[in-house]
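Every protein chain but one is kept in place in this view of the complex.
Order of writing sets the labels: A, B and C. Residues in every chain begin at 1.
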Amino acid sequence: MAGGGQERGAEGWRARYYRIIFEADTPAGKAFDVILIAAILLSILTVMLESITTVRERHGELLRVAEWAFTILFTIEYALRLMCTERPLRYARSFFGLVDLLSIIPTYASVLVPGAQALLVIRTLRILRVFRVLKLAHYVRESETLLRALVASRRKISVFIFAVFTLVVVFGSLMYLIEGPDSGFTSIPRGVYWAVVTLTTVGYGDIAPQTNLGQAVAAVIMVLGYGIIAVPTGIITAELTQGGDRSLSARACRSCDATRHDADALHCKRCGARLT
Amino acid sequence: MAGGGQERGAEGWRARYYRIIFEADTPAGKAFDVILIAAILLSILTVMLESITTVRERHGELLRVAEWAFTILFTIEYALRLMCTERPLRYARSFFGLVDLLSIIPTYASVLVPGAQALLVIRTLRILRVFRVLKLAHYVRESETLLRALVASRRKISVFIFAVFTLVVVFGSLMYLIEGPDSGFTSIPRGVYWAVVTLTTVGYGDIAPQTNLGQAVAAVIMVLGYGIIAVPTGIITAELTQGGDRSLSARACRSCDATRHDADALHCKRCGARLT
Amino acid sequence: MAGGGQERGAEGWRARYYRIIFEADTPAGKAFDVILIAAILLSILTVMLESITTVRERHGELLRVAEWAFTILFTIEYALRLMCTERPLRYARSFFGLVDLLSIIPTYASVLVPGAQALLVIRTLRILRVFRVLKLAHYVRESETLLRALVASRRKISVFIFAVFTLVVVFGSLMYLIEGPDSGFTSIPRGVYWAVVTLTTVGYGDIAPQTNLGQAVAAVIMVLGYGIIAVPTGIITAELTQGGDRSLSARACRSCDATRHDADALHCKRCGARLT
Partner (left out) sequence: MAGGGQERGAEGWRARYYRIIFEADTPAGKAFDVILIAAILLSILTVMLESITTVRERHGELLRVAEWAFTILFTIEYALRLMCTERPLRYARSFFGLVDLLSIIPTYASVLVPGAQALLVIRTLRILRVFRVLKLAHYVRESETLLRALVASRRKISVFIFAVFTLVVVFGSLMYLIEGPDSGFTSIPRGVYWAVVTLTTVGYGDIAPQTNLGQAVAAVIMVLGYGIIAVPTGIITAELTQGGDRSLSARACRSCDATRHDADALHCKRCGARLT
């Protein structure tokens, strides 16, 4: 009996914390999420500032303290998450579980291995938690619309990405043959890198064709890259546009001949007669 | 009586000037706006010309005179605006009020503090007044269509911008780790800057990855940046396309609480009751 | 009588040549256009080749001959055009008339003024004649669809271009203040040029911000430029998409309730009953 009560107590404790830490539909849960996001953003800011030489030299001590403070905070959070979930291993193995763990290890590791702190940049991945907090807001529906459009067009996008992949491999190899190492095309992978830089219209200019033939071929890949951006744009747009339209039914009202009723309409929107 | 007449006279004077200066539906108001815009554009041209070393050396005297002329003109305009509006403080605190004030201060300040004139570039912000003049023309409806599309898709755009923000932070940090300071990735903020330059396909080339791994990661972010431009395009296009269709009204049916009726619906589409 | 006959003969001669040279609906007219385009393209190729130092040094003599041949040919064409049109002055003053004249003058001028030949590049403008030849083909309807979409959205595009203009002036001035001449921002016009290069995502890299604040502001304008490309795309797409749809009428057939008839349909496409 006592054991059962204790168990229930433990269960209640666990469930309560689970609600706060993993869910977001209670005031406490929302508050926890907001504080966590703030802590994550501040910790990322700390990591960023520390990477700047002049700032590190001047405020190194302060940043070190902040780093340890955030690390201890995130360690406690990690421990709480492990304790209050029913399947700790599942959480530990999940993407967010791994990110949470990897974002605290470097600070501890730096005690043993100097320089391990550099890996703290992994902590920037924790910014992805913000997407979970977005669930709080009205942004869900909008995100879902975008995601649905992306998912619905995943095959068209795959075909497109594969076509892009083929283009950069073929054109990259071609330019390696035409230009040679003097213009910076030292190997085929380098040529493929150049082709990506050019096709996506980024155009660093660190590698650029020098020969006439090379520049002519480059012009072709530029126009191609300029033009085929239209394809993914068209795909996503078509998906987003048809997303909202699909619910117009073709039914006409028998009483007043009105058309363009919504798919879920039961009555005519003009005269109120029942639609068949 | 005399006081009342004086007041009415003052009121009439104020109201008349208010109409000319703040509104644009009278011939005098339109003329004032056109002259003001011309003066603003000319004053900006003066500031621009003065920033060119060779022009300043040759025509410095003339430009100085023009600068003082425009400053005095704008000071009179600012004083008139303050005087003829009923709530001068509200205007003074508004965005345009601040811009108007800030665009005359530097010239006066330059008497006391040499070099304060550099701040005259704030005057370029006055160009935004043109948007008010656009109201005169048939451009209103077009601007409104564009603005409505932008406003209607503000949440989708927020989600998109946040996704872009996350991508550049994560990729920028990653490249800082991979490339190090030798390739110009001297700090994480610099890495993030590079990621913005690359993701938006601007590609200056002042910072560019040198290692094989760095170039491979860069290729990924390029293809991402090349592809995800399709998302905002799709959002805006879908919004503009459905602009005509999007006549969903905010009314709810009194009988059954159903919402999302068409703007032209007379009866509830679910229960057939008359909508109010 | 004889004079009348002579006049008719002259008229007939003129009209016949007018048909061949200015119109394109007869076999002779088509042949003339095709030969003219070929001559224009070849003459442009000649000008291009002559601009390359190594080619000029080796085949200078040949290119000079070709240049004179094309010039004489185009002079004859110009004379014919002047003679066979009823209003020679109107043609001479038209855009194509001016281009035709300007593309033959430099060669003659080079006899008197050495180096005047450089102006032969004006001849490349004659390439625009190809658009007239396009009228021959099935491309008219497609070109018209594109043109109609552009014309229909000219106001939205104007608002957009003006917004871009404002952005580059404001941001260009701002960067001039922030960066100063050390980073290449030597004057406000130069800053505006940089802003155009960046906003349009071209990104040469000849002028690039060096300070932290400058790079932060640059990142903002990059994301803006990356995002607002969606606006003209959305405008054109909406116009092109609705171009074909607009003709669907909302009428339903009284006999069979079929809907989605074309706007110009007189009979039901399903049952053949007359539409009201």
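Here is the rule we use: a residue touches a chain if its C-beta (ideal position, glycine included) is under 8 Å from a C-beta of that chain, and two chains touch if they have at least 3 such contacts.
Source: prediction; values computed, not measured.
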Residue ranges of chain B at the interface with the undisplayed chain: 201-205, 233, 237, 241
Where the unshown chain meets chain C, residue by residue: 44, 47-48, 51-53, 118-119, 121, 124-125, 127-128, 130-131, 134, 138-139, 142-143, 145-146, 149, 157, 161, 164, 189-190, 192-193, 196-197, 199-206, 225, 229, 232-233, 235-237, 239-241, 243-245, 260-262, 264-274
Chain A residues that touch the omitted chain in the full complex: 155-156, 158-160, 162, 166, 169-170, 173-174, 176-177, 186-189, 192, 198, 201-205, 208, 212, 215-216, 218-219, 222-223, 225-227, 229-231, 233-235, 237-238, 241-242
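Note that only the chains that are shown with their structure count from here on.
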Between chain B and chain A, distance of the C-alpha-averaged centres to the nearest whole Å: 29
Centre-of-Cα separation between chain C and chain B, whole angstrom: 31
Mean-CA-position distance for chain C and chain A (Å): 42
Where chain A touches two or more other chains at once, by residue number: 201-205, 233, 237, 241, 260
